[in-house]
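Removed from the display is one protein chain of the complex; every other protein chain stays in position.
Here the chain labels run A, B and C in written order, and each chain numbers its own residues starting at 1.
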Amino acid sequence: MRRLRYGMVGGGPGAFIGDVHRMAAGLDGLAGLVSGAFSSDEVASREKGRSLGLDPGRVFGSFHDMAAAEAARPEGDRIDFVVIVTPNHLHFEVAKTFLAAGFHVVCDKPLTTTLEDAETLCRLVAQAKTVFALTHNYTGYPMVKEARSLVRDGRIGRVRRIQVEYLQGWLSTPLEETGHRQAEWRTDPSRAGAAGALGDIGTHVHNLARYVTDLEIEELTAELTTFVEGRRLEDDAALLSRWTGGARGSLTASQIAAGEDNDLSLRVYGTEGSVAWRHEEAETLRLRDASGRLEILRRGQASLGDDARGASRLPSGHPEGFIEGFANVYRAVVDAIAAHASGDYAGALAGDYPSVWDGARGVHFLDRAVASARAGTWVDARYTPPEEPQK
Amino acid sequence: MRRLRYGMVGGGPGAFIGDVHRMAAGLDGLAGLVSGAFSSDEVASREKGRSLGLDPGRVFGSFHDMAAAEAARPEGDRIDFVVIVTPNHLHFEVAKTFLAAGFHVVCDKPLTTTLEDAETLCRLVAQAKTVFALTHNYTGYPMVKEARSLVRDGRIGRVRRIQVEYLQGWLSTPLEETGHRQAEWRTDPSRAGAAGALGDIGTHVHNLARYVTDLEIEELTAELTTFVEGRRLEDDAALLSRWTGGARGSLTASQIAAGEDNDLSLRVYGTEGSVAWRHEEAETLRLRDASGRLEILRRGQASLGDDARGASRLPSGHPEGFIEGFANVYRAVVDAIAAHASGDYAGALAGDYPSVWDGARGVHFLDRAVASARAGTWVDARYTPPEEPQK
Amino acid sequence: MRRLRYGMVGGGPGAFIGDVHRMAAGLDGLAGLVSGAFSSDEVASREKGRSLGLDPGRVFGSFHDMAAAEAARPEGDRIDFVVIVTPNHLHFEVAKTFLAAGFHVVCDKPLTTTLEDAETLCRLVAQAKTVFALTHNYTGYPMVKEARSLVRDGRIGRVRRIQVEYLQGWLSTPLEETGHRQAEWRTDPSRAGAAGALGDIGTHVHNLARYVTDLEIEELTAELTTFVEGRRLEDDAALLSRWTGGARGSLTASQIAAGEDNDLSLRVYGTEGSVAWRHEEAETLRLRDASGRLEILRRGQASLGDDARGASRLPSGHPEGFIEGFANVYRAVVDAIAAHASGDYAGALAGDYPSVWDGARGVHFLDRAVASARAGTWVDARYTPPEEPQK
Partner (left out) sequence: MRRLRYGMVGGGPGAFIGDVHRMAAGLDGLAGLVSGAFSSDEVASREKGRSLGLDPGRVFGSFHDMAAAEAARPEGDRIDFVVIVTPNHLHFEVAKTFLAAGFHVVCDKPLTTTLEDAETLCRLVAQAKTVFALTHNYTGYPMVKEARSLVRDGRIGRVRRIQVEYLQGWLSTPLEETGHRQAEWRTDPSRAGAAGALGDIGTHVHNLARYVTDLEIEELTAELTTFVEGRRLEDDAALLSRWTGGARGSLTASQIAAGEDNDLSLRVYGTEGSVAWRHEEAETLRLRDASGRLEILRRGQASLGDDARGASRLPSGHPEGFIEGFANVYRAVVDAIAAHASGDYAGALAGDYPSVWDGARGVHFLDRAVASARAGTWVDARYTPPEEPQK
């Protein structure tokens, strides 16, 4: 397969996730960074490009300039896709710009800060027929894929209870007042959107639960709380939910869970058994049957399903982690772009990566949760994003 | 200290918890069973008494007869207290009867099936000035006591989030239709009360969270679901809650969590750190500070607080379990009865055991949760039980 | 079944294990303490008897007096068995005395401080045809019994590697110089015997490995080390071993493993799979097959074998611990005494408790390990204790 070229928007000084994207995209040698608008501060962007060994002629302070310049390059030289790792409020404009220029897009979550923008992107992608992936990277973990396979195969029967949590403690204090860049924009409604913790991490577990169960939330009641004085967005969120088919859910997303690093977990209980996955032990999956028999499945085992095995690079007992999970999203994107290149757009859409429509569902979920929290009631959360293709 | 004598109502054939009470009460040699009305089926009751080696003259089919007979015995011979381990709907009548006869009472949870009955018991206990303990046995675990001590000592700062769960899978199928006695009465509103899973196990974690944090729920919204067809009470419950001081809580109590045995857990996050306890690893407590430093505290360690050390029988590394935790409630009861005997009723009330007022709070909690679930809204859950003494 | 009566020798002030024996023997209501020589200091012994509520006429400073007095009592009143919880050097004399008086015996490990004494006891028991149990209590854990059942049933195939450890840290410093009674006698060759850590805790894992595998050590090489200056017995021991059938073993027993409480573990690898049990998680057993499939078995599950289920008191998820494991040895002893009483001595011998011959094997193991360590070579460790009945 041809090694793809990509550009990056965002990921400048003080950022963390840009490096992860670069390590993940490069892990299997499938895609290399060639271009970037790492910061709107042109000096900072150029400095970053230099540190990455990029051609200075392909490093910009403006993503508009970058899109134009890349589009002007000959086909075998221009980027294949762009990676958007800016704060949330820029996702829409950057994505729109690169879609308009004919590029595939990999975008960080949440998709946009408004539902309207999200729906516009859905339509643009449907019209442009490009590949658009949202990096809900936790779906890239092999044992998450195994959980989904087991649920699909009926191993736990009909789903009854969906228990997800994402607990962090790093915003327990007003970190945004200390000059901490990531805290700053994440707690600023003009950059993060209408939701704080729920937007930043709650959408991950919302998407994860959807991914594993193939179900959707129909109704929800949410409680959004701001614990740190002066903060402008909630730093703690809890929801109850009712899912298609009657399952019930509890979701907690908190960034004031003092002492927690990044404790994301999922448990799904069905009529015949249950699966439990926890990010802190990402290499294993707990499978119980109704009699209480507990099996610990491990990444790399020959007995796992195709999806989990295909997403694994090392034998069991040789731990993989965050970067490999992330890299699995990139693998699927590269495959989708190859399918697209060969004219198989249906194949490109069918890939195992979160889509723009998944992204719109996430933004709608935030919208409904904020509405519920304001009203103090259950709200309808059913939703079909525009122009979503049948899978 | 004098070894006390007690009688038991309930705990006949097919019961489980009666044996636990007997092992727990006897563990430290502080109290011995001498009398019983183990079943309203007199033959079954007598058979049980025989198997326990009791004097047949002190075994009855009717708890009224038993109360009368014991009251008629001379002081140094009659029982000191009665243990009530019947289905929920009998707690009130049995407790009232033995209180009227002047006996101290140990009663299983939940206290009663109606709030009115619970409040009546509160008043009767206040008037009779007897010792009344509710066996919310999970508060007896040393590491739960350590969690409370750490919270009281300010080690985790001001409480912000309270996360509790109690997950079982044994009612995933209509077990009550197979002749399973414990399933039968727990799913029958006339014997269990208005709540199913929430009454049976949710009250345990409600009480546990109150015990560890010294806080109370002020508002809640609840979702009660009956998954198993034909079942008359909910088998799955989830709540969001607002606590005194502003803390937020999530509570899940489910008996259709297929594959789970008895997975009770508590996590409390404060401004300065957090504590986490899980029944499956009852001998340890996880303490994190705000920087993420994680210490595993273990029962039996010299560095623990007085309450945890006092509730421990064996050195660390020699596992204690369910019976020892239960026995700690009995120890406190025996101490309270001794205090009572010496005229120190304040001391008797101050003991570290769940009181009749804790019981009323639990029944009120159920009442509010059922009301919220019916209305689909947040409800006020503030409550002061009648005639509760100042602690 | 008739409730048995027992007496105790040892377990006076400062002792720990005496209380464990009393809680364990009493847990199921099968046996009650009625008599004792708790200390050779008659005042201390009487004080202990008083605290236990014993008839002062059955409390002694001399175990000889006690044996004589009990033997003089009428049959339906005298003790059924004696429990020996003295320091090691007294086991022999006390056991001999009570055997001579016709009593059954429960004795702490190791059996004796010399092989000669151990063999004498074997012969006395064989001649007296009484019940004699050694409290290698770790064999009482249900999940240890499950491990044995699985090995016996061929679930792991032919045994190849036996990995056992017993690590404690409490003797990391010269605690015996601070007046700590238990440290004093355990580090004193005249009271503990020729082995220190290996005698105190190494014999437990030696016996545990034998119990689970039904195999015996044929050759061994040992390293015994005294780390704490001035200590007279080894505080750290490691062995390599060759077992019947060709299995290989590693054993470590250390009391200077700083920071460890009581970390006993066993792993057995066979041609078809493996089992692993660790005292710190005594309620579970890890079973792996050759493909790496890992199942976590839990006490109380219906799928376990008869032995494990029979040794269990509470449902899964309600933790049992040290006392219950110990109590299982007592249950087997009480059953054996009942079989003996009914004339079924073969049945009494077949019980699931460690025998005097197991004890002799343990003493022989110590003898061989000490010899190997002195010589710095492999030694023959095959052994058949005298007059051992066929099982």
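Going forward, a contact is a pair of C-beta atoms (placed from the backbone, for glycine too) under 8 Å apart; a residue touches a chain by one contact, two chains touch by 3 or more.
A quick note: this is a predicted structure, and the numbers were derived from the prediction, not measured.
Colleague: Please provide the labels of all shown chains that the missing chain touches.
Modeller: Among the chains that are shown, those touched by the missing chain are A, B, C.
Colleague: Out of A:G154, A:G246, A:P319 or A:P386, which residue would touch the omitted chain in the full complex?
Modeller: A:P319
Colleague: In the full complex, which of C:E93, C:E184, C:E223 or C:E388 touches the chain missing from this view?
Modeller: Going through C:E93, C:E184, C:E223 or C:E388 one by one, C:E223 is the residue touching the chain not shown.
Colleague: Which of B:A71, B:A128, B:L294 or B:A350 sits in contact with the chain that's absent?
Modeller: Once the missing chain is taken into account, the touching residue is B:L294.
Colleague: Quick one: say which of C:D108, C:E176 or C:D236 touches the chain that got left out.
Modeller: Within the whole complex, the residue contacting the unshown chain is C:D236.
Colleague: Please give every residue of chain A in contact with the chain that is not shown.
Modeller: 3, 16, 19-20, 22-23, 26-29, 52-53, 168, 260-263, 279-280, 282, 298, 300, 313-324
Colleague: Across the whole complex, list the residues on chain B that are touched by the chain not included here.
Modeller: For chain B, the residues touching the absent chain are 291-296, 298, 301-303, 316.
Colleague: For chain C, enumerate the residues touching the unshown chain of the complex.
Modeller: 156-157, 160-161, 163, 165, 167, 169, 172-173, 221, 223, 225, 227, 236, 238-240, 242, 246, 248, 250, 252, 254, 256-261, 269-274, 288-294, 376-378
Keep this in mind: only the chains that are shown with their structure count from here on.
Colleague: In terms of residue numbering, is the interface formed by chain B and chain C classified as same (over half shared) or different (under half shared)?
Modeller: Over half shared, hence same.
Colleague: In angstrom, rounded to a whole number, how far apart do the mean CA points of chain A and chain B lie?
Modeller: 43
Colleague: If you average the CA atoms of chain A and of chain C, how far apart do the two points sit, in angstrom?
Modeller: The computed centroid separation for chain A versus chain C comes out at 56 Å.
Colleague: What's the distance between the Cα centroids of chain B and chain C, rounded to whole Å?
Modeller: Comparing mean C-alpha positions, chain C is 36 Å from chain B.
Colleague: What are the residue numbers in chain C that touch two or more other chains?
Modeller: Where chain C meets two or more other chains at a single residue, that happens at 298, 316.
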